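Note that one protein chain of the assembly has been removed; the remaining protein chains are unaltered in position.
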Amino acid sequence: MAETMAETRKKGAEGPDAGLDGFDREQLHRFLREMLLYRRFEEKAEEAYAIGKIGGFCHLHIGQEAVALGFIGPLREDDYVITAYRDHTQALAKGVEPGPVLAELYGRKDGVSGGKGGSMHVFDVEKGFMGGHGIVGAQIPLAVGMGWAIRYREEDRVCVCFLGDAAVNQGALHESMNMAAIWELPVIFVVENNEYGMGTAFSRVSAVPVLERGEGYGIPTHSVDGQNILETWTFVEELVQEVRDGGGPQYVEARTYRFKGHSMSDPVSGTYRSKDEVEGKKEEADPIALLREKLFEAELLTQEELEELDEEVRAVVDEAADFADDSPFPEPEELYTHVYSEINEHGRLFLDSRDR
Amino acid sequence: MAETMAETRKKGAEGPDAGLDGFDREQLHRFLREMLLYRRFEEKAEEAYAIGKIGGFCHLHIGQEAVALGFIGPLREDDYVITAYRDHTQALAKGVEPGPVLAELYGRKDGVSGGKGGSMHVFDVEKGFMGGHGIVGAQIPLAVGMGWAIRYREEDRVCVCFLGDAAVNQGALHESMNMAAIWELPVIFVVENNEYGMGTAFSRVSAVPVLERGEGYGIPTHSVDGQNILETWTFVEELVQEVRDGGGPQYVEARTYRFKGHSMSDPVSGTYRSKDEVEGKKEEADPIALLREKLFEAELLTQEELEELDEEVRAVVDEAADFADDSPFPEPEELYTHVYSEINEHGRLFLDSRDR
Amino acid sequence: MPVITYREALNQALAEEMERDDTVFLMGEEVAEYDGAYKVSKGLLERFGDRRVVDSPISELGFAGLGVGAAMVGLRPVIEFMTFNFAFLALDQVINSAAKMHYMSGGQLSLPMVFRGPSGAALQLSAQHSQAAETWYVHAPGVKLVTPGTPADAKGLLKAAIRDEDPVAFMEGELLYNVKGEVPDPEEGDFVIPLGVADVKRKGADVSIITHGKMVHVALQAAGKLEKEDVDVEVLDLRSLRPLDVDAILETVRKTNRVVYLEEGWPYAGIGAQIVSLIQEEAFDYLDAPVIRVTQADVPMPYAKNLEQAAKPDAARVIQACNRVLYRD
Partner (left out) sequence: MPVITYREALNQALAEEMERDDTVFLMGEEVAEYDGAYKVSKGLLERFGDRRVVDSPISELGFAGLGVGAAMVGLRPVIEFMTFNFAFLALDQVINSAAKMHYMSGGQLSLPMVFRGPSGAALQLSAQHSQAAETWYVHAPGVKLVTPGTPADAKGLLKAAIRDEDPVAFMEGELLYNVKGEVPDPEEGDFVIPLGVADVKRKGADVSIITHGKMVHVALQAAGKLEKEDVDVEVLDLRSLRPLDVDAILETVRKTNRVVYLEEGWPYAGIGAQIVSLIQEEAFDYLDAPVIRVTQADVPMPYAKNLEQAAKPDAARVIQACNRVLYRD
């Protein structure tokens, strides 16, 4: 999915029929459809969580869909994406099938990670989606390692590493930016600045804005409106090409906003941000609504088409839900599989003296 | 020692009799004497190490004396200084007695740390010398903690935190700079840039110079010639006052050079830096020689006076050596003291089932 | 006695100690404006202000080190880790700074501070968020380790930990915060439980289950079921792992001669390994059967509900173990 999107853009198209900002009608509809899919998927997850089909922590990406689509859509399938625990829609954007992602959230056998990872640990190595990491900032050195491997093998892939605004305060970013800079690795550090880390406004834990925090490493820094898919996509498309061509590491702030609570167990608003603030953002900065209105205005979308698209993605999500529901729980034996890739011929690896 | 130096500067003095750069003769002689003391002390340590009186790692500060004097001399006794393992001369600069410092290097009972810390862990809390830390970068968050305590108690102390150029690449600096910035703590981060971390040139492990690495936190950055004691002292004197008055954290690069090997077990030069480079630096950038020549030129020092000063400090060092030699090894019981400050009334704290 | 939750007990302990001593402050992620990720610090910001209840950036290594530095100059920091799973990032400051500075400085510096937060598994939090951290904090000397399993113990021990002159790792549990229990009324005076005193949570004669932390409840559950089979189980809660109440351990061994060690964490070099090793060193002749350990399966914690249940130690496994040491199987 992702890579076709990356390819089909008709650069040539111009004039009134060209569409918008150099994107043709088909592409624009695909953008809308993708973001609607992410939105409906997360709503389904929310629903499933409420009735206990999903357990543990579950972090929704609602409100940040354009960041997932804009930074991942332009990539090739063989490019790498790595992120934190807020990983569902980014997985979808990288082309991971909705069914296996939802099945993972349900902790089922057919989940992408066999039900062992759960919501925070979605992995699909085939698709270049390298997870799903739960320790804030821990994915950053991993991304540098993938960038290192790309350079080591002289490939032209890129690695996109997502991190939250609060993760900027982890030493891991500092060490990673420096290593990426000295070895000129093809890594794009994307700070998804949704203004809060859980319940803490970034402005309370940093003396300077996110963008400025990227200075001091010799890495170019950029900031983009992460709620505007067209701006984001265009920017990323060019940036990725630059990195592919040996441009070295990049640091990008994607300005966005989280419409839901930090995780399913957290309130949408509270002491740390007002209901009005959230409602206001939903009003003015919903990436889907923004694109929709643009398309209406430019008469590139009709109400019927919109409803059709929505029907389509709802069908996809319902199918995914059925897939997840139909998938059994992992076999009990799975408890001891995948702890090690190699069970050595000699000696004992498991010391719990349980029978298995 | 340190604090008197900080106090006695005669700001008033002007004109030809005033001395140099606003320092009077007495003060200039004291500077020379101090740095000579550091030099002779380290030479004694080198000598003692060669004959096995000092064991383990021993990192000499020879060549960097002006940084110790320039950044610590202007402090008050109740200000805090914390540093890494290259800590002997900085301890002396903070007013720690040479005898107990050398006794610590010898691992004797009368060492400042009771012989338990050794060369890398010189502590003298009375004098505000907070150690001597062996994990590269680990002293940085500790300095921020002291800065936090100063603010917490609304005191007007400052905390000077030394780190090496290579320590700049530790995540601890990143997290510490950010915390110091958001809470406006009275901490001065001093990067002693001697150009190498062990055998690695800074330029090989950072894409940008030391000074630039301080950017991105909202903390003022400065660079000073750490081989020029007069420039350094003047700069620090003003900076400390500024911080005392609520100026918040500062990041300072002190440009310097290490004349000896990284530690006693490392070569002075080798694959990582040429003999010529080292010899050249000794020629042109010896902080003691630089001051000496200035004073000769300005006729503020005679050969006799110089020899007198040197005699004086050699005597001090010999005395220190006698003190260390005369000090016994710690009592065997000391093995189990100071593991805990509080031996709880109940339960076992030591699980080695040895008799003690 | 008033019945309150483990969470409220911790909150009381923090409030009382902060009230008593101005050098005590609380720092951690979300502890102030958010009242704590698990609401342990509810209301403390309002009561003590942002000088003493402080939201930190997500910089575990940094703010743990900040706490150590503040303790070096006489403050009494309480550093909250949102969970100990995240504290691997801070371990260097715990092991290399906090645990060693008193010794390295020849006793010049004391570090009266507490590192606290939940440890171990909750429900379906998966591999990175479900680790019992005891071993990493107890192996190196210099730090003390406390693991309360009940509201009363949580309050009494946290107050003792805050007053202790040494760094104390204080491990709680997400699944414990809502547990209710009797805790002496603050009006009746200062309630402090000294470190190093184990507690017999249930008297018994046939077999001893020795445990700590949240597993106390699993042990009592198992004991209850075994009682129906006329097996009289003693449950010894160590409460504090360093200092360790060796006398209480030996006493219950001498009494029942049969022991099961129950812990939430992994077996290899776990707390149980230490206790078993200690028992056989010091009470070898009193053992009528080898001590059996019940632990988490020796695998990372899986997310899937059924696998997670299978991975965790439970009453059934404890009962099985008791039967084995009683040769009832």
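Some notes on this structure:
Here the chain labels run A, B and C in written order, and each chain numbers its own residues starting at 1.
The working rule: contacts are C-beta pairs under 8 Å (C-beta built on N, C-alpha and C of every residue); 3 or more make two chains touch, one makes a residue touch a chain.
The structure displayed is predicted, hence computed values, not measured ones.
Touch with the chain that is not drawn comes from one residue among B:Q27, B:Q64 or B:N169, which is B:N169.
For the options C:A99, C:L195 or C:M215, the residue in contact with the chain missing from this view is C:A99. The chain omitted from view is touched by exactly one of B:G63, B:G134, B:G147 or B:P186, namely B:G134.
Summarising the interface, subunit A meets the missing chain with residues 80, 82, 111-117, 121, 123-125, 130-135, 138, 140-150, 152, 171-172, 175-176, 178-179, 182, 337-342, 344-351, 353. On the side of subunit C, touch with the chain left out of the figure occurs at residues 61, 85, 88-89, 91-92, 95-96, 99-100, 103-104, 126-128, 131, 134-136, 138-142, 242, 265-274, 276-277, 280-282, 284, 287, 289-293, 298-300, 302.
Those residues of subunit B that touch the chain absent from the view are 55-57, 107-108, 113, 115-118, 120-121, 133-137, 166-167, 169-171, 197-200, 204-206, 270-272, 329-330, 332, 334-336, 339, 349-354.
Keep this in mind: only the chains that are shown with their structure count from here on.
Computed centre separation for the pair subunit B/subunit C is 40 angstrom, with centres defined by C-alpha atoms.
Per-chain Cα centroids separate subunit A from subunit C by 37 Å.
Taking the mean of the C-alpha atoms as each chain's centre, subunit A and subunit B sit 47 Å apart. In subunit C, the positions touching at least two other chains are 56-57, 59, 61-62. Annotation for subunit A: residues 169-171, 204-206 touch two or more other chains.
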